[in-house]
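Heads up, one of the protein chains got dropped from this complex, but the rest are sitting where they should.
What follows is chain A.
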Amino acid sequence: MSTYLTEETTQVTDAAVSTRLSSLDTLESEAIHIIREVVAEFEKPALLFSGGKDSVVMLHLATKAFWPGKVPFPVLHVDTGHNFPEVIDFRDRTVERLGLKLVVGSVQEFIDRGELAERADGTRNPLQTVPLLDAIQQNKFDAVFGGGRRDEDKARAKERILSLRDEFGQWDPRNQRPELWNLYNGRHTVGQHVRAFPISNWTELDIWRYIERENIELPGLYYAHERQVFARDGMWRAVGEVSQPLPHEDVITKTVRYRTVGDMSCTGAVESDAYTVADVVVEVAASTLTERGATRADDRISEAAMEDRKKDGYF
């Protein structure tokens, strides 16, 4: 009965561990399996690509899944118009290098046409939902890969790997399909689409260890650099065209890096001297704050900020 820790089982354990895949290899295999399933079962998938680390890892996994062939789907970027210029540059170089098609949904165009209103706080992250759904509809994408991870947020912790969205892009957390074994059910009706999250089971540290192991290039602002910043909401905000200090906010030069890369108007930097990927791995492992808590103003709005955005069709 209680066979635990008999000599025999101990030996089995030791022998098995020696031939065992590392956790990163297991996560990589799982993600590649999911990416291939979606490509095989859907008519027209696309991959959300912002130039942020999670989407860069997603794209790297896709290149491995279909090697030596090209990645067989386009990438989709919802551009808030407030992006860091170096990230847009990185995005364009990556698309060029891999020979991909880039589809851009522009928040600015929706604002210019009067179909979206600028928020009082100037934050544009929550405004991405409408252009995202529009791009999905216009291009008839039936599956959209995202780099969402369950460790990011408590609403995401309940997200499925294949997540069904209705005609309005809405997520219904109370009515999700059970997900069993490695059998993913992507069936959907006309008008519905599926969000696919192949790196659901990765943590922030897994992402960084994988970036280190695979030698994956990222936008430079993920690493320590000097930048003019001012303090707001307990975060260091970059000085830029759309991110200007108020009269009482002093501008200083700090050595910082970004843990998440999003809209300049709501993404904060952290003080850091992590100049290399190895430094970042060490820093993330020792960090005492969650990446969203540390650097995202939009997730501080309420306890259920992410849950509410997801229900409305956010990433």
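Quick note on the criterion: contacts are C-beta pairs under 8 Å (C-beta built on N, C-alpha and C of every residue); 3 or more make two chains touch, one makes a residue touch a chain; residues count from 1.
Here, contacts and distances are computed from a predicted model.
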Record-based protein name (UniProt) of the chain missing from this complex, from "ATP synthase subunit a", "sulfate adenylyltransferase", "Branched-chain amino acid transport system permease protein" or "Putative membrane protein": "sulfate adenylyltransferase"
Chain not shown: contacting residue from A:119, A:188 or A:254: A:188
Absent-chain contact - pick from A:53, A:77, A:150 or A:237: A:150
Missing-chain contacts mapped onto chain A: 1-5, 12-13, 16-17, 19-30, 32-33, 36-37, 39-40, 63-71, 97-99, 150-151, 154-155, 157-158, 173-174, 176-183, 185, 187-189, 200-201, 203, 205-206, 209, 278, 281-282, 285-290, 293-294, 303-304, 307-308
